[in-house]
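Missing here: one protein chain of the complex. Every other protein chain is in place.
Take a look at chain A:
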Amino acid sequence: MPLLAVKELEAWYGESHVLHGVTFDVPSGEVVTLLGRNGAGKSTTLKAIIGIMRRRKGSIRFSGKETIGLSARAIARSGIAFCPEDRGIYSSLNVEENLRLPPVVQDGGLSVDEIFDMFPNLRERLKSPGTKLSGGEQQMLAIGRILRTGAKFLLLDEPTEGLAPVIVQQIGRTIKELKARGFTIVLVEQNFHFASTVADRHYVMEHGRVVDMVPNADLAASAAKLSRYLGV
């Protein structure tokens, strides 16, 4: 049984219907990417899984339990953590408060010291307002703060967007380390090369649907197909 099973997921922003039956599985312990052009519905899919999209339909089973009717709070409490595309760092909270904000939902989360070992930059900036950090540091903070909660299932929306290559590498190492620790991760990525270095499989989205799945091992063979999908 996959850890997360999404079936025929639909979602709306007000009257605007943007997901039209998204179906895919995330096996436990894997890093899975959602690829696709701008506006394909990748972020919306993550927001529907965590429950921020209030108008949604279909089925989302997490650990075998249906979550489609639950509130975002209940879904978070069941062990899913979300890192949004805009990073969601709070300007009225300093770095330390941002880091400690998400409540611990189950045992086994990383300690604050372990998070600092992963992202040493954060340690020196504890008292600065969250949004005074550089883009890379904000991304580290956004990832770091959800590692404390004990959630072992992470939704990361474009964590490498707009960041310098060294920081992208650091985030890549982090994702591999988390996978080694048993985390399961859904990663939305535009950076296809980056995705290929960390993921086990890739789902391709188009117009609010998942239209294809490519195991990372078959990536080279599917390169032509993928570049057609992604328009790269």
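As a working rule, a contact is a pair of C-beta atoms (placed from the backbone, for glycine too) under 8 Å apart; a residue touches a chain by one contact, two chains touch by 3 or more; residues count from 1.
Heads up, the rule we're going with is that contacts and distances are computed from a predicted model.
Colleague: The complex lacks one chain in this depiction; which UniProt name from "Branched-chain amino acid ABC transporter permease", "Alpha-D-ribose 1-methylphosphonate 5-phosphate C-P lyase", "Methylamine utilization protein" or "Cytochrome b" does that chain carry?
Modeller: Of "Branched-chain amino acid ABC transporter permease", "Alpha-D-ribose 1-methylphosphonate 5-phosphate C-P lyase", "Methylamine utilization protein" or "Cytochrome b", the absent chain's UniProt record names it "Branched-chain amino acid ABC transporter permease".
Colleague: For the full complex, which residue in A:91, A:111 or A:227 touches the chain that was left out?
Modeller: A:91
Colleague: Can you say which of A:41, A:102 or A:208 touches the chain missing from this structure?
Modeller: Touching the chain that is not displayed is residue A:102.
Colleague: Based on the whole complex, identify which of A:57, A:73, A:181 or A:228 touches the chain you can't see.
Modeller: Counting the whole complex, the residue in contact with the absent chain is A:73.
Colleague: Touching the hidden chain in the complete assembly: which of A:32, A:50, A:112 or A:154 does that?
Modeller: In the full complex, the listed residue that touches the missing chain is A:50.
Colleague: Go through chain A and note every residue touching the omitted chain.
Modeller: 50-52, 71-73, 75-77, 81-82, 84, 88, 90-93, 97, 100-103, 105, 146, 149
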